[in-house]
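All protein chains but one are shown in place.
Labels A and B are assigned to the chains in the order they are written; within every chain, residues are numbered from 1.
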């Protein structure tokens, strides 16, 4: 892929500075060659501007003047996404339905879909236009997958699920495994069959080896545009709103409701039956139970306001052993002073 | 599936109230139709009783009188499990041994077992009666799987394992991957080959994308009826007792012994060589090392009695910054008072 800088700028609807140039790729400031475009957002990396060999830098504000050629952007990450899209070679090396795949005679696979060897498409499953099902992926009976989706290798969509359009399932992710539901009986834990399903709305992405359980009854739901990172666990009957970011190794317990635009940072745990309001942000490794108000920023386990947690855990905790000494000293000194005051007359 | 309420009640050995009715399914109070049965356990959802359209509600005690028709139960979750079982359609759409599966000539597969396309059954493996091996599942050489088991898609049972009867392995779970064992040498970490195995007893369930390591020597054991949730990690030579509940994303370090009936809540970490006594309950995100007494309820990292943790972390931590201020104030005031007392005579 080669494109003139001027043509690239036009495609993106951006201005550029400096002379025109043929661009052949996109790379980091450190690694970019003279015919590649790079980018700068984080001021931490600004010193690299003076050393980069990049032919052009996609950036904004004061950085524009510091480079020979700039693509001037109001939203660098967004324009970076567009630039990378232009140069990206998508994963995969096949098209059409492989003879080595298993497609059940009652499945409906759009003729523009790609089914790799060793993929399994069950009875009554539907695969939409342009959707790619990589090797070893499993689509269970009556599961419907929309258009433009990518099911990467060895991901599993159990039966009865509904997946929207432009959904990406990374390798090894499991959707629709049984929820963790057992009745306590004198004979031990009796399995409550999980007969609900999973509904995944448009433009959702699910990370590698994540696990989204099917509902006991009804549906587990992942709202439009939400992005779930690797190794995330979503319990049965959870509802995740739209445009959420759920970072790596987060676990969400059964029947919990997560609003729109929520951010759960890495390794957060959310208990069963919790409610997290729209736009809330939960700090890494936090533990949430009960309700979190919309728009709040919380951290800690159990959570408290993030600012409080920062002081309590980051500042106070390391000084806690010292605080115990100070309190002990106070107790002794106060005791001594009490004695002094009480016996004052006699001492003098 | 359709069944009269009277017949359903008889099947379950329960009384019912109200008139007879044809039942066609089971659903939540919110979603149930007039010909479906629902259930109520958690008082939180009792207000929904007045609005549900459910034809019948499986419940107990005071709720029985609040609905037109009730199935009266002494253990609602247990009876719910039975009701759902009646209406459940199990996952899957095939039977018999697929011609697209690989079954080693030296493997023994019961004629009533189901082997899906792209499943792999190694040399000397045994698959018991009624067991289902879904697409992409791997059963290594000399691994024995009992009767009535379900190995869901893309799960992996490496070689030499022993799996009992009625065991369920959710999609993507890995049993018998190598334990994490390395000798420190001047040349770096030298792998200690892991030549032990994994023993899984009857009625165990292993969650999606969980990882149960094979022992270095001897066996890693999962006791009868224990249920492990998604993304759980069990180290080499761990022994898990009977009827345990190990919730999502728990990690258990090597050679640790977990007693019977233990509950490890979500994201708990247990160190190597720890011992957790029968019936102990460990709160979410806790960190366990050393010994935990039978029957104890612990939380925190490192663990302390759960009640103490609740106060220390839930109540005290958010007030910790304030406590530091109070102690500082005490120190100043005490110092001032000391000066007052010492200089008392002179001041007056």
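Note that in this section contacts are C-beta pairs under 8 Å (C-beta built on N, C-alpha and C of every residue); 3 or more make two chains touch, one makes a residue touch a chain.
Since we're looking at a predicted model, the values are computed, not measured.
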- Checked against the full complex, the residue among A:6, A:19 or A:75 that touches the missing chain is A:75
- Could you tell which one of A:12, A:49 or A:334 touches the chain left off the display? A:334
- In the full complex, which of A:203, A:221 or A:236 touches the chain missing from this view? A:203
- Query: At which residues does chain A meet the chain that is not included here?
  - Reply: 26-28, 30-31, 44, 75, 77-78, 80-81, 84-85, 87-89, 91-93, 98, 100, 116-118, 134-136, 152-154, 168, 170-172, 203, 205, 207-209, 224-225, 227, 229-231, 242-243, 245, 247-249, 266-267, 284-285, 313-314, 317-318, 320-321, 323-324, 327, 330-331, 334, 337-338, 341, 344-345
- Task: For the chain that got dropped from the picture, name the residues of chain B it touches.
- Result: 102, 104, 118, 120, 122-124, 136, 138, 140-141, 154, 156, 158-159, 172, 174, 177-178, 180, 182-185, 188-193, 195, 209-211, 213, 216-218, 231, 233, 235, 249, 251, 253, 267, 269, 271, 273, 285, 287, 300-302, 304-305, 308-309, 311-313, 315-317, 319-320, 323, 326-327, 330, 333-334, 337, 340-341, 344
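To be clear about the criterion, only the chains that are shown with their structure count from here on.
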- Intercentroid distance (Cα basis), chain B paired with chain A, Å: 24
